[in-house]
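Let me begin by handing over the structure; questions about it come next.
A protein chain is absent from this complex, but the other protein chains hold their places.
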Amino acid sequence: MSGSLRDVRDERGEVTAVDRFGGGMVEVSVRLPHLAATALPGQFAQIRSGDSFSPLLRRPFSVAWTDGDSASFVLAPVGVGTRLLAALRPGDPLTALGPLGTGFTVGVRAQRSLCVSGGLGCAPFPLLVRALRRQGRDVTVVSGAARSTLLYPAERFRRGDREVRVIELTVDGSAGTPGLVTAAVPERIDAATAVYACGPNPMLAALARTLDGCATLPPLAEVSLEAPMGCGYGTCLGCALPVEGAGGVPAWALCCRQGPVMQIGAVAWDELMKLPPAHVA
Amino acid sequence: MSGSLRDVRDERGEVTAVDRFGGGMVEVSVRLPHLAATALPGQFAQIRSGDSFSPLLRRPFSVAWTDGDSASFVLAPVGVGTRLLAALRPGDPLTALGPLGTGFTVGVRAQRSLCVSGGLGCAPFPLLVRALRRQGRDVTVVSGAARSTLLYPAERFRRGDREVRVIELTVDGSAGTPGLVTAAVPERIDAATAVYACGPNPMLAALARTLDGCATLPPLAEVSLEAPMGCGYGTCLGCALPVEGAGGVPAWALCCRQGPVMQIGAVAWDELMKLPPAHVA
Amino acid sequence: MTPDLSVELGRGLRIANPVGLASGTAGFGFELSELIDMDRVGALFTKGTTRLPRAGNAPPRVAETAGGMLNSIGLQNPGVDVVAQDYAARFTGWQCAVVVNVAGGTVDEYVECVRILDGAPGVDGYELNISCPNIAHGLDLGRDPREAARVTAAVRAVTERCVVVKLSPNVTDIAAVASAVESAGADAISAVNTFVGMKIHRHARRPVLPRTGLGGLSGPVIKPLALAAVAAVRGAVHIPVIGIGGITGIDDALDFLIAGADAVQVGTATFVDPSTAVRIADGLAEYLVGCGLSRCSELRWHAELAGDPAC
Partner (left out) sequence: MTPDLSVELGRGLRIANPVGLASGTAGFGFELSELIDMDRVGALFTKGTTRLPRAGNAPPRVAETAGGMLNSIGLQNPGVDVVAQDYAARFTGWQCAVVVNVAGGTVDEYVECVRILDGAPGVDGYELNISCPNIAHGLDLGRDPREAARVTAAVRAVTERCVVVKLSPNVTDIAAVASAVESAGADAISAVNTFVGMKIHRHARRPVLPRTGLGGLSGPVIKPLALAAVAAVRGAVHIPVIGIGGITGIDDALDFLIAGADAVQVGTATFVDPSTAVRIADGLAEYLVGCGLSRCSELRWHAELAGDPAC
């Protein structure tokens, strides 16, 4: 049901680079040889700046990129933890527990892959796109955000690979096509043999509804979900997400072990959207 | 019994200079026009860096010096609060509530003044020395510390006034005369008409014992005491110190209002030294 | 539309805004009145007042902890006669309500204090601090619903002024105590007083605070606990509830109003920033306007409190 933790290590490394994009979005690269060598697309790490217990809990972040000894995370200052991380400077210490969770399936069914990214949901895609391309897959990224400054730079999805198509949308129309990212999906779904999506849970729920309404469904459809996490490695049982249980009874799956990536059909979307908001946004 | 609070203001100013001495001792100067204009020698301010409630309480610091719009504090990183303050850089915000408490008496009896400073107890003396000198007093500072790097620079007591004598002692003998600061007092006590002392409470208790053993006592003998403080302005009743009460019954005085400066004879030294240690040093 | 911030606490005591200064963190107002504008807070809850003067405990009396502080002041106060004869007249200079916090070791002490204060002008009501050890029974009056009701009823019988009862959180079932004092005639409830805590002086291998080592924990750390207590009390009574515990700014105050409080008190934060209560009162008005609400009670969450297996 969920990967082993045998590869997981608690690594401490130095920040090597901090790239700042518009709207506060930041890409932090850290010397984390073990994580860089082992993280699979869609997996995450539990991060804290240094050894401090303040804020108390670590924060989960997708591994966005790996390069030699270095692993990168993409984030924006949305709360106390991300504010600290976004203020990191080269040379600062960062501690990462990982790689954690179940990532995306980069299988045969991913022949023509459609990556659907909403806002900071961009984070796992650079690594996924690279993995798909290494297997010779055809890749289209649909990247949406509220406004142009919150769009992850298209070049960062491609990382120099000009075969990767990036289609941009913004809610306010300040860049790319105006509209929600889900609007760009139906016209491309027929061509796709695999859909991968990451973004806020409501966006993913909207995508699930959109796909429900499509005639042909791709054989592989995976989403990366969020839940507030206590530990990130399966002991606190805090990160439950509602999934379709046996005989229609909803069951819980752990976002940090069975997820964060799940089959879109496995998630109990109605249940998920009925939950009270998990965190003060 | 204790000064009014009418002059007290909560002022926010920018750090203008940070002078670093040996052993971590720091002098922080801050643009605080009101405090600089009103603080009397021996008074203190309740400080926090910025507006944060972390650490929760403000920390009390003597006003060490004032110059135009600027007030200075002398401190060393001994705990969470002082660590933050010692790391301040020019331009950082600092908030100061003050001037607070009862300061030293700079009266006629201060003709030949002996200032006894132990460690960070140096802090109130620059301002006191200036006030005494402005009234034409003769001033000797006896300055002691554990070792040379913890001595407040003699020049900082003088501030260019070459008439001010500074006698240095260190416990380990690494500078000045070897020994405790109190050892230098008896030989000078006959000449003094006023003694002012500031340092850790045990040092002050030792001084009180030393004076008890002297033949002639100066007509004015004042000490600046410490107590853990909740508010600094007389409402929490947290900073009680034992004083000689009516009929030998010990009574409590508030360090932040009746103190921090008290007549040496008013303090119930035996009671004070019997108290459990107030803080994790 | 200007929002109406006033709150009726009972027996005609209407405070102009729902932000009070908590007992023991504002003395009798004399120091603070030199630092802030007392007319802009809703009410001053005075330092605990006892029948006879009290010198207080031996120091150290306060100790900081991460995000909080412990105190063991020992109810230092000048005694009720001084408050009634000297202080009360001076309270009349302020627009804010003045509620005298009353403490005692026996029911009679509470009653005597209130009788003595009842003649004084400038006193708008009483807050019964029932979190102090009952000398006769060995347990705080506030820890047993029957004892809490007994002291409330006895005070209720001797005054027509507003009687607020301040609850201890160190109980198994705060809702039961709340219900009991409501039935006994309390006009309003303050929740909560400090939590029993300890700090260790590692080097000395003993607690920092003297004797028992115990003190009352206050400040931001207690906020989640105080919110739970306020929600529980709210579910048990129909009288106004004044929420207290770790409030440092408008956001904290809103949390208490949402959890079920009708008003709040600012305690420890006043030590750190004397203007906290005034800032919150001003901020609340602005906040309500921003949300298009006309009174704080519209913020409230309506709980369906029920037993819930945790862990």
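Order of writing sets the chain letters: A, B and C. Residues in each chain are counted from 1.
By our rule, a contact is a pair of C-beta atoms (placed from the backbone, for glycine too) under 8 Å apart; a residue touches a chain by one contact, two chains touch by 3 or more.
Please read all numbers here as calculations on a predicted model, not as lab measurements.
Trainee: For the chain omitted from this view, which of the shown chains does it touch?
Mentor: A, C
Trainee: With the missing chain put back, one of C:Val19, C:Ile36 or C:Ile73 would touch it. Which one?
Mentor: Considering all chains, including the one not shown, the answer is C:Ile73.
Trainee: In the full complex, which of C:Gly42, C:Gly122, C:Gly197 or C:Pro274 touches the chain missing from this view?
Mentor: Reading the full complex, the residue touching the unseen chain is C:Gly197.
Trainee: Determine and list the chain A residues touching the chain excluded from the picture.
Mentor: 4-6, 8, 10, 48, 51, 53-58, 97, 227-242, 251-252, 275-281
Trainee: Residues on chain C that touch the omitted chain in the whole complex?
Mentor: 23-24, 48, 57, 65-68, 70-75, 103, 129, 131-133, 138-139, 143-144, 170-173, 193-200, 202, 205-207, 211-217, 220-221, 223-225, 227-228, 231, 251, 254-255, 258-259, 299-301, 303-311
FYI, only the chains that are shown with their structure count from here on.
Trainee: Mapping chain-to-chain touches, which pattern fits: line, ring, star, complete or other?
Mentor: Looks like something else, not a line, ring, star or complete graph.
Trainee: Measuring centre to centre with C-alpha atoms, which chain is farthest from chain B?
Mentor: Computed centres place A farthest from chain B.
Trainee: Taking all protein C-alpha atoms shown, work out their mean, then name the chain whose own C-alpha mean is nearest to it.
Mentor: Closest chain centre to the overall C-alpha centroid: C.
Trainee: What's the distance between the Cα centroids of chain B and chain C, rounded to whole Å?
Mentor: The mean C-alpha positions of chain B and chain C differ by 36 Å.
Trainee: With centres defined as the mean C-alpha position, give me the chain A-chain C separation in Å.
Mentor: Whole-Å distance between the two chain centres: 47.
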